[in-house]
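The full complex has more chains than appear here; those shown keep their coordinates.
In this document, chain identifiers A and B correspond to the written order of the chains, with residue numbering beginning at 1 in each.
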Amino acid sequence: MVSEPVVLFFLLGAIAGLAKSDLKIPMAVYEALSIFLLLAIGLHGGVKLAESELVPLLLPGLAVLVVAAFIPLIAFPVLRWVGRMTRADSASIAGHYGSVSVVTFSVAVAYLAQRGLDYEGHMIVFLVLLEIPAIVIGILLAKAGTGGGTRWGKTLHEVFFGKSVFLLIGGLLIGYLAGPENIEPLEPMFWDLFKGVLALFLLEMGLVASSRIAEVRSYGVFLVAFAIVMPVVAALLGIVLGWGLGMSLGGTLLLATLYASASYIAAPAAMRIAVPEANPALSIGASLGVTFPFNIFVGVPLYFWLAEQLYAVGG
Amino acid sequence: MEGEPMRLMVIVTEAILEDMLVDEIRKLGASGYTVIDARGWGEHGKRRGNWRQGGNIRIEVLGSEELCTRIAAHMRDTYQKDYGLLIYTTDALLHN
């Protein structure tokens, strides 16, 4: 059966959407669920970080960032010259795939929890670090050689103070400053309910994704193929890097998942402001309509299996 | 009916633009504005309003004809090409 039952809620939402059910998650509830997930992930990372030493993380952190920068740089030429997409669309989609998805990450965390596997707490720091640079690279790619001015001020503001990055960093800091004991009274809310809230959020994601898939389909087979092959390629980068850095198997799965996942909270908002000539239906359609379900249903177990092979052989 | 003749301008566009737009409307000289969350459908497809990236807002500005012309021109120049947008005006009388 399926790797992790929580993804069945995505399926339920998608069916509701495709069957035109009157099931609707009000926008206010969607906002509340996403604020919860971002804060919870951040808090948890902060607590884990408070328990680890920071200096030894600098070098691996840098490596993770540098390798991540290759993802949009690989994606862009493929989209532009194989896919024959406009510069703006190619750059925007590349930015989405370079950035990360908090919910995909959460599904991988749940996948590990189900198997009783641990992971490095600072993975959540990487999650935060990886959200931003790819978006900036995407914008630079869009503007390179066009001479068009960018609303950089507004855009960087949208990136750093957009709720996604802001709540992750905020949660991280609060968790770090407060430490494990002080966070304990918050755990019934932010940790015990985590998976239940994730289930509801996936239900909503299914509803939203189902309305997006039609739009991707109309753009043809190339984009669908890209949205499946690109995450696998990126995950391979992550698996090799995690293994090379001596991470635990769990940590490597999370890194692979981060690389493989595509953003649909931070990136769409930033790109819509900074590269308005890009068609958001394409980038959101690919990342939410294809890559997200691919990752949670097929990707995470696949990356785990691949990582296991490498760890078995390469020790 | 008695009242001060004015023009009512209505702008329907993407929710993500709200903060920028209301700043610009103030700078263009409006004495106020009213914003409402909306959903809809138009040239740019369906806007379900179930998440922020997919919602519309409806902005109302009551002002002089000249103010409305100025705002409309600014909106057309800045947002028309790339964003879902509808701008219309009607006659109105102000009663306070």
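By our rule, contacts are C-beta pairs under 8 Å (C-beta built on N, C-alpha and C of every residue); 3 or more make two chains touch, one makes a residue touch a chain.
Here the structure is a predicted model, which means the values were calculated and not measured.
S.K.: What are the copy numbers of each protein chain across the entire complex?
M.R.: Whole-complex stoichiometry in this structure file: A x3, B x3.
Basically, only the chains that are shown with their structure count from here on.
S.K.: Can you give the whole-Å distance between the Cα centres of subunit A and subunit B?
M.R.: The separation of the two C-alpha centroids amounts to 34 Å.
S.K.: Help me check something: in the complex, which residues belonging to subunit A touch subunit B?
M.R.: Those residues of subunit A that touch subunit B are 24-27, 30-31, 154, 204, 207-208, 211, 215, 268-269, 272-273, 276-277, 280-281, 284.
S.K.: Would you mind writing out the residues of subunit B in touch with subunit A in their complex?
M.R.: 14, 16, 20, 37, 45-46, 48-55, 79, 81-83
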